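Structure first, commentary second.
For this depiction, one protein chain was excluded, whereas all remaining protein chains were kept in their positions.
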Amino acid sequence: MRIMIINPNSSPGMTQAIQSAAENYAAGEFGVSCRCNPEAPVFIDTYEDAAVTAPGMIRLVRENEAAYDAFVVACHCDPNLDVLKEVSRKPVVGIGEASMRMAAMLGHRFSVISTGGHSVPNKQALVRKYHLEGLLASVRTPPPDSADAGEEERYLAAARAALDEDGAEVIVLGCAGLAGLDKRLQAELGAPVLDGVVCALIIASGLVRAGLSISKVRRYNPEA
Amino acid sequence: MRIMIINPNSSPGMTQAIQSAAENYAAGEFGVSCRCNPEAPVFIDTYEDAAVTAPGMIRLVRENEAAYDAFVVACHCDPNLDVLKEVSRKPVVGIGEASMRMAAMLGHRFSVISTGGHSVPNKQALVRKYHLEGLLASVRTPPPDSADAGEEERYLAAARAALDEDGAEVIVLGCAGLAGLDKRLQAELGAPVLDGVVCALIIASGLVRAGLSISKVRRYNPEA
Amino acid sequence: MRIMIINPNSSPGMTQAIQSAAENYAAGEFGVSCRCNPEAPVFIDTYEDAAVTAPGMIRLVRENEAAYDAFVVACHCDPNLDVLKEVSRKPVVGIGEASMRMAAMLGHRFSVISTGGHSVPNKQALVRKYHLEGLLASVRTPPPDSADAGEEERYLAAARAALDEDGAEVIVLGCAGLAGLDKRLQAELGAPVLDGVVCALIIASGLVRAGLSISKVRRYNPEA
Amino acid sequence: MRIMIINPNSSPGMTQAIQSAAENYAAGEFGVSCRCNPEAPVFIDTYEDAAVTAPGMIRLVRENEAAYDAFVVACHCDPNLDVLKEVSRKPVVGIGEASMRMAAMLGHRFSVISTGGHSVPNKQALVRKYHLEGLLASVRTPPPDSADAGEEERYLAAARAALDEDGAEVIVLGCAGLAGLDKRLQAELGAPVLDGVVCALIIASGLVRAGLSISKVRRYNPEA
Amino acid sequence: MRIMIINPNSSPGMTQAIQSAAENYAAGEFGVSCRCNPEAPVFIDTYEDAAVTAPGMIRLVRENEAAYDAFVVACHCDPNLDVLKEVSRKPVVGIGEASMRMAAMLGHRFSVISTGGHSVPNKQALVRKYHLEGLLASVRTPPPDSADAGEEERYLAAARAALDEDGAEVIVLGCAGLAGLDKRLQAELGAPVLDGVVCALIIASGLVRAGLSISKVRRYNPEA
Partner (left out) sequence: MRIMIINPNSSPGMTQAIQSAAENYAAGEFGVSCRCNPEAPVFIDTYEDAAVTAPGMIRLVRENEAAYDAFVVACHCDPNLDVLKEVSRKPVVGIGEASMRMAAMLGHRFSVISTGGHSVPNKQALVRKYHLEGLLASVRTPPPDSADAGEEERYLAAARAALDEDGAEVIVLGCAGLAGLDKRLQAELGAPVLDGVVCALIIASGLVRAGLSISKVRRYNPEA
């Protein structure tokens, strides 16, 4: 089994970090290959970033449709996920959708810790798209007065506040760039911390094994 | 006041029809200019169509930001509406959003009559995005056995079924290509029939007059 | 085109303020005439106030049905709006409904700033009636410790708190008596501030131009 | 204990039928007195009917506040219920609200059988007001081809369709004028059939015994 | 009329307190008999506690089905309520469901004051089951720094915070063990405070008088 992970942005560093996290989960039982989108911005942050990365993402899927068994979109805002579910006949899984639906199985409510600014309303809109708003405790970003602290410490503060003040019981990392932080935060918090890349690989590899894929009955069937 | 109407597709015929409907509403009190997107498909039907039309739509807004007072997206699935709300500092109005929010003010529930196939689930997803599902009676498409009938007759049958069987009280035309049909259907049905282009012009011209625009506080602020 | 604005209360001062705001928006392109309800209380505050103003409001519509093209109810709790939608065959628009539905098009979530006390739960109930609770950030009233400050300063504090603490991106003035405050608050806040009278005139004048009115299919048809 | 039942309309016949049903339930353990509103229409059907009956209903409560322990509004559309909850310091119970909330305790979903025409959307709006839409199977009216049948037969057909086709498990009589039909329909259907007058008396008499009343914290406190 | 109140736990003290509260409400007009479940834990706190008390609760109903007219489940988490609604042909009422549905009739939103820890998410899940989340202001527990205070003072602090900070207008006691506290808290707060045992007796005795019971159409019919 071979799963292609599409990093919608053009950052080699983030691509490498995702590849490492994916290999770590796959543990040699299936192949994972993370590919970035050379024409895209270095970071997918705005709605415009998400829009301009679409052609490169579609091309990656079209060119690799035959060679791979499933595709993962490795940006937590799931950019162009509907497009790729429509374009491919193979399973396509977004790390945002997979991580938040799995979080719902592990505790009462989950919080997403995210990078800041417009990511809060944008994530809330994504949560609504997936009918998950009743299960969302909060979207939290690192506290503004923590700018001098290290990344781990800053997101730890956001996650702790979600658990203590918002009623969250599960933490979802809201950015593919946080890959690798899950185990460290989980150890500190004593609560499940979900990395989207891992969650999407769980779903994608399982779908492949089970012979399941995206329905082509109507919504994701371009011919319907 | 000058309002640019962006037809996301590349069809000159549909562009002309939208221009006519818009001029008819504007009645000389403000300027309307409908522009198509030459790089886009002839019809925006799939999620892929919507994605590939984004660069051309963004360019139209950027190049005309100074010269126009507001922008209307003239495809009823509101493709890339979030992107343009983010890109522009002028009011940006989608014909899907404007027509469905206005329909909510005119009767108990509304139905959208749409072209068929995957447009039904896609429109339902759009309705959910706008928090309007409790006000939606149904998305209806022309009955399959009406393929030989004329366009007006086929959509009339869909609208009538929505009023009689689904509890709809207001009809929304679910495609910019149906522009002009609203008055004829309304006369036949005795119920309000909303054309999205007209509705979007009501909102856009009103926002300009009132000095209002898209909030740049967070969600639609690329710098936030 | 002539639009009658019904001020449900009997305050000449508020009637005059609404008339000014309306003329300012109409700018001579259509006629506006704000009329108060001489039999009503000076201020519509309670459910009883709303109830006792009904007969006078109905009479105003009945007596002016022929002479006007549309009616606006100029109290942000939309008293007797369902009644007037039923009574008239012309467009009837409430400033509460119009302003909150338009706010939904301009940003992620909106807050209503209101006068205080029971207006908070009452406004929340109105928001639910319109299926807008998922788009409401909060209903805010001036902070209690600001009683000595001027009106503008007090509502500015409420609006600022909504933007900073509640996730609001758009502000809706929750009382017709605040007409005129919108531009000043908007300049201070850098976020859209909606005055209900202006919003209702946008919708009402647009409906008239477009030949649209309240559906008489069932809910608002007294004969159905 | 004395409970006043306010029939918002002016029909002596309906007032007498309600009085009988109420006495039958009270069985001498508490006093019930059904009073009609002489200034109101003979039947409360439209939004205007509901509005014009308000002054008389308020007066009935004000004049009898001291002499009665609780008030019941005996019209299933609960006209002016918010007003009376605000006006009185005694328990005020609507037959619509009481019957639908009690129905929720007796089965999976309930259907309301109602008189027809605009009563369907109006009842749906009432159901939403009470946050009960997820528990509503349907609002049903007698089938149009049953006009020649007797009242009992016609509503029986509506109720049976609700049980068989809509997934209802409990039937709510949607009009005070159907008082007395509950037992006969229940015997025929083998499913609970709720008469609103009985349900409101259960709640109202229980509140009186328990020393409970409408909260005056905010929403229903005219001074707040 | 005889109503059996099932205390799912094995605490004689709590059984006696419930019996007293029930007799106080019944005031000799109908019989009440509170029975505990000798095989159950002393307190129903966890999901496991709720599960292991089921066989004893079922046996109590089966053995007393003929002798009693209705059953009340006297634990505010309504353990095994669906089971007993299915098992019995008599009315079965949970104190959680009854108190929260009645609270909805008395004010804008209600808060539940509960014992702490996992009771908050568990109660929120129960509220969702009953479709009441839009009417819930909050679930509150006594503030942690009040451990030295008396029970009344601690719950009073929780209730006051719900009224002042969460927008609650009605307080629901979230544990059968708080029986008797309602009157004292209500006197202090000036807001309705509902004891579940009283509320369930109002509903259960009313159902019996009215000849109503749980629907056996489908959900609660073991033979369907």
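Which chain is which? They are A, B, C, D and E, in the order written, and residues in each are numbered from 1.
Note that in this section contacts are C-beta pairs under 8 Å (C-beta built on N, C-alpha and C of every residue); 3 or more make two chains touch, one makes a residue touch a chain.
These numbers were taken from a predicted model, which means no experiment stands behind them.
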Partners of the unshown chain among those that are drawn: A, B, D, E
Omitted-chain contact residue, chosen from E:E23, E:E65 or E:E86: E:E86
Those residues of chain A which, in the complete complex, touch the missing chain: 25, 27, 29, 93, 97-98, 101-102, 104-108, 130-132, 134-135, 163, 167-170, 183, 186, 190-192, 194, 198-199, 201-203, 205-207, 209-220
Missing-partner contacts on chain B, residue numbers: 120-121, 124-125, 128, 133
Hidden partner interface residues of chain D, rising order: 108-109, 134, 167, 169
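Criterion: only the chains that are shown with their structure count from here on.
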Third chains touching both chain C and chain B: A, D
A-C compared against D-E, more contacting pairs: D-E
Repeat of the B-C interface, chosen from D-E, A-E or C-E (over half of contact pairs identical by residue number): D-E
Approximate Å spacing (C-alpha centroids) for the pair chain D, chain E: 26
Chain B and chain D, separation of their C-alpha mean positions in angstrom: 42
Multi-chain contact sites of chain D, meaning residues that touch two or more partners: 120-121, 125, 128, 131, 218-220
Topology of the chain contact graph, where touching chains are joined (line, ring, star, complete, other): other
Full enumeration of touching chain pairs: A-B, A-C, A-E, B-C, B-D, C-D, C-E, D-E
